[in-house]
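Right, chain A next:
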Amino acid sequence: MLALIKREFLDGLAVLVGGTIYVLIWIVVLVTLTIDSSHRPPLSIPEPMIEFLVSLCISIPLFFILLGTVQGYIDKNRKVYTFLCTLAATRHRLFTARIIFGLSLILWMVLLVAATYAALLVIYPPLMPYDVMFPVKMLLTLLLLSVTGFFLGTQWGWARHWFFTVCSAILLLAIILCIIVIKSFHWQSWILLSTIAAAALIRSWQKFMTEPL
Partner candidate 1 sequence: MLIQIDNASDRAVYQQIIDHIKRDIALGRLKMAEKLPTVRELASLLVINPNTIAKAYRQLEQEGIITTRPGSGAFVAQIDCNLDKAVRQRLICRQLEHVVVDAVHMRIDKKTMVDWFNKTLENFNFK
Partner candidate 2 sequence: MSDYAVQTRNLVKYYDGRCVLDDINLCVPRGCIYGLLGRNGIGKTTLIRILLGLESATRGQTSLLGVETEKLTACERGRIGYVAEGHHLIQHYRVGKLIRLCQSLARQWDQPFFDHLLSTFRLPLDRKIKNLSTGMRAQLNLALAMAINPELLILDDPTLGLDTVSRRQFLELAIDLIQNDGRSILFSSHILSDVERIADRIGILVAGKLVVDCSLEQLKNRVKKLQVIFPETAPQDLHLNEIIHQKIRGREMVLTVANWNEQKQALLNTFQPESTTEIPLTLEDIFIECTNL
């Protein structure tokens, strides 16, 4: 099992590096914007930080949707799993290793964002007391959005009928966006997102188990 996970990480090194750079770029923009706006001490949490988090909630999950889809598509074409499946590995393990890789990357990138936010709030502490849980809730939403995006991407990457997949993808993304807009960073969003993520995970797992390799 460890060997399979190690393979995922080694093969996905480019993705790891690319993802880190991607999130660092956004972080740099965030920090720049925050510094610019804070030549006066902020009353509450600096506005760029909140607005920016919304942008991150779109950009980072989008990255993971693409990652899941592209990875699935490439693996199918390169027949990597076709070969791995004939070694001392089961489909369960192969799939689990892939998911572990994705989740690790999500955690890493969200952690980087969280660390930046924590650092900024320490360096530029707002004058008025603020709800500490608010940035935490936003970050949790970001995490769930990324996870959902990744699982959806994985499901779509292994799909066979492209037209149908693209249509359903657009529909689903529209629904998710509506959920976030309406319910914002609250527990109702989290429950809905978790449900969609779980469904996507189960569907990808099913597809992976039965797909001819």
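Per the selection procedure, all candidates are chains of the complex that A comes from, given by their letters.
Keep in mind that, in the parts below, contacts are C-beta pairs under 8 Å (C-beta built on N, C-alpha and C of every residue); 3 or more make two chains touch, one makes a residue touch a chain; residues count from 1.
Keep in mind that what you see is a predicted model, and the values were worked out from it rather than measured.
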Here chain A stands alone, and the other chains of its complex are listed as 1 or 2; which of them touches it? 2
Which residues, counting only chain A, touch candidate 2 once they are in their complex? 1, 3-4, 6-7, 78-80, 82-91, 93, 210, 212-213
